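Below you will find the structure I want to go over with you.
Removed: one protein chain of the complex. Kept in place: all other protein chains.
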Amino acid sequence: MKTSVIEELPNVELKDPILVEGFPGLGMVGNIAAQYLVKELKAQKLATLYSPHFPYHVIVDKKGGARLLRAEFYLWKNESGTNDFIFLVGDSQAQTIEGQFEVANAILDFAAQKNVKTIITIGGYRNEVESTPNVVAVSADSNLFEQALKAGAIASEAGTPIVGTAGLLLGLAKFRKITALCLLGETRGYLPDPKTSKSVIEVMQGFLDVKVDLKGLDEEIEHSKEILGRMRDIENRRVKYVEKLRRVEEERITYIS
Amino acid sequence: MKTSVIEELPNVELKDPILVEGFPGLGMVGNIAAQYLVKELKAQKLATLYSPHFPYHVIVDKKGGARLLRAEFYLWKNESGTNDFIFLVGDSQAQTIEGQFEVANAILDFAAQKNVKTIITIGGYRNEVESTPNVVAVSADSNLFEQALKAGAIASEAGTPIVGTAGLLLGLAKFRKITALCLLGETRGYLPDPKTSKSVIEVMQGFLDVKVDLKGLDEEIEHSKEILGRMRDIENRRVKYVEKLRRVEEERITYIS
Amino acid sequence: MKTSVIEELPNVELKDPILVEGFPGLGMVGNIAAQYLVKELKAQKLATLYSPHFPYHVIVDKKGGARLLRAEFYLWKNESGTNDFIFLVGDSQAQTIEGQFEVANAILDFAAQKNVKTIITIGGYRNEVESTPNVVAVSADSNLFEQALKAGAIASEAGTPIVGTAGLLLGLAKFRKITALCLLGETRGYLPDPKTSKSVIEVMQGFLDVKVDLKGLDEEIEHSKEILGRMRDIENRRVKYVEKLRRVEEERITYIS
Partner (left out) sequence: MKTSVIEELPNVELKDPILVEGFPGLGMVGNIAAQYLVKELKAQKLATLYSPHFPYHVIVDKKGGARLLRAEFYLWKNESGTNDFIFLVGDSQAQTIEGQFEVANAILDFAAQKNVKTIITIGGYRNEVESTPNVVAVSADSNLFEQALKAGAIASEAGTPIVGTAGLLLGLAKFRKITALCLLGETRGYLPDPKTSKSVIEVMQGFLDVKVDLKGLDEEIEHSKEILGRMRDIENRRVKYVEKLRRVEEERITYIS
């Protein structure tokens, strides 16, 4: 394995498939969204990507074995609609600059071979979130771009960088004549952020032929709120402590000078 | 030498060999165990692996020459049993991400060529050790896994990472249809830890056709206890000193405020 | 894309072209100069270089799409003169050592194919600038070197390093029988420095068949002065604050000892 390798399951007929990518990143927004869609739609494993650019460790699984880090392609046969969906869920970003390009190209090779004409990549962008997280759409394809805006996304500021697999797939797709759109959900980014993933899925549902029940995601959101609450308590106490120290120090300086 | 190279000694007939790997890692658990088995079983050099991914220095040897860092394959002809054993002892982990995968693949190429059907990798995992260090078993092969558990190993928590050569051989073996098991000994990991290596060998003796006298290892354990004792003294004095400084500082603040 | 790739627009006839390179670097001197020449001369896009050694992100553009980092070749058909000009404007330096050499060689491959006989690379060197920034000329070609000196450049001290694409093109050009000159403008280097880019263009105009109006650059210079002024205010206040703190602390020590 000197380059990324994709192991494919027995051949399946694909109906004009759309690839949706969710690798780890800010707030795990893309990863959570893609994983949730796989689960809710009961998408089936289609192929697995292994790469010498992923971290050099394995992870113990529930059965007592261990597995390499990987990215998995899942297929959802969209019986009633015009497009099947391939969801791509990654364990990790590639760990070197050249590896990032190699992995993105391996994904695009596979996509091209499966006749994928449209790729949706999902990520997060850092911002103080007011109430409902915004979703930014980025695409060189005006049609796809307009659809995303109509579905509730907003346009991005020029100059914003999109880092990692979500960005490179977007940038490299044009060399394969594949149309690509990136949806970036607004997130504080400190912790896995299912609330932002929900916003992204809601936008996707507004212009793609995918409908899922979002209740399961609401549970994850409640759970993450609790974690966030506890972390804020800890942070607040730390801030108070630091302030107290500073006050003591200021009084001392005042006293001495 | 643009890729790893394995230099092999004149051909030997191998009887269904099992490969046991011990590269440097946490507490040097695998390295000490593999080296001890080589010594006690008087295993013979079979092959040497050199790699441009190992550190770029040589080490002066006892005869006044110097040698590259390397990994050595030693063969133990198991006259009475059904499996010969190949012990793989490494000087160093590969130093880059891509190099880690390259070295692991070179080892597997060699193993496949020698008709190795089973690989045991050995490492350490960090924990406060109570009395006898625990040994964790990780394997996707239920047969091998059960044997290790019966021999005294315990199962690992899901999600644990296994880093480096011990992990990658475990993860990559399945692409060669090789069965693999990883044994991780519990260790504080600060220093070479022969006590944990002993626990690992005891587990191995419980399900593999290998029997060695462990007395020699007991001597190494005594020696490492002395070193540890001396290091604890130093650490205790340091901690007391830091505490004293803190007390002085607190009194000063109390005094001033 | 395992190596740098150059995408070329439909073939054009080139008249003994001179390549002028401006990649990002100290004070953005080369980048600003090359970009300004492209704009003022209305040079046309000739080719685009993409590379897996550039940073692994895309940048959102003004139309709502995103693009890979890249370097662009622009052609100025010099109707009245003897040399056409190719301006090479880069978004980023290559990010690894080996990548730096790979990108420089890809540029030289392209230059050789286009029959480029002369390359001018532009960069900055760090110095406290008195009034008008000096421009240093470096070339192994005595003819080109003398021309640059006559045009107002000064010679460089021996031993000075020239880092990155501007340096490597200069060093590697001789293997392609291409003559190369590097012009380095004196700059503090903290901020984009159009004033230094102007000095470089003035030198270039003195010995190359290029004439542009520099008024547009004067506007950029005014703008950068404002930014610099504001940053100095901030810095001055910070310095005063730090000095005050130090005084308070010194008084305290004096008082105590």
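Per-chain numbering from 1; labels A, B and C assigned in written order.
Here is the rule we go by: a contact is a pair of C-beta atoms (placed from the backbone, for glycine too) under 8 Å apart; a residue touches a chain by one contact, two chains touch by 3 or more.
Given the structure is predicted, the values throughout are model-derived calculations rather than measurements.
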Displayed chains contacted by the hidden chain, counting the whole assembly: B, C
Residue, one of C:51, C:92, C:118 or C:139, that touches the chain absent here: C:139
Which of B:42, B:62, B:177 or B:215 contacts the chain that the document leaves out: B:62
Touching residues (missing chain, whole complex) on chain B: 1-2, 52-53, 55-68, 95-96, 99, 248, 251-252, 255
Contacts of chain C with the absent chain, listed as residue ranges: 97-98, 100-102, 105, 137-141, 145, 155-164, 167-168, 170-172, 175, 182, 253, 256-257
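Keep this in mind: only the chains that are shown with their structure count from here on.
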Topology of the chain contact graph, where touching chains are joined (line, ring, star, complete, other): line
Self-contact between copies chain A and chain C, residue sets same or different by half: different
Angle of rotation relating chain A to chain B [CA atoms, steps of 5 degrees]: 90
Rounded Å distance, chain B centre to chain C centre (Cα mean): 51
For chain B, residues that touch 2 or more chains besides their own: none
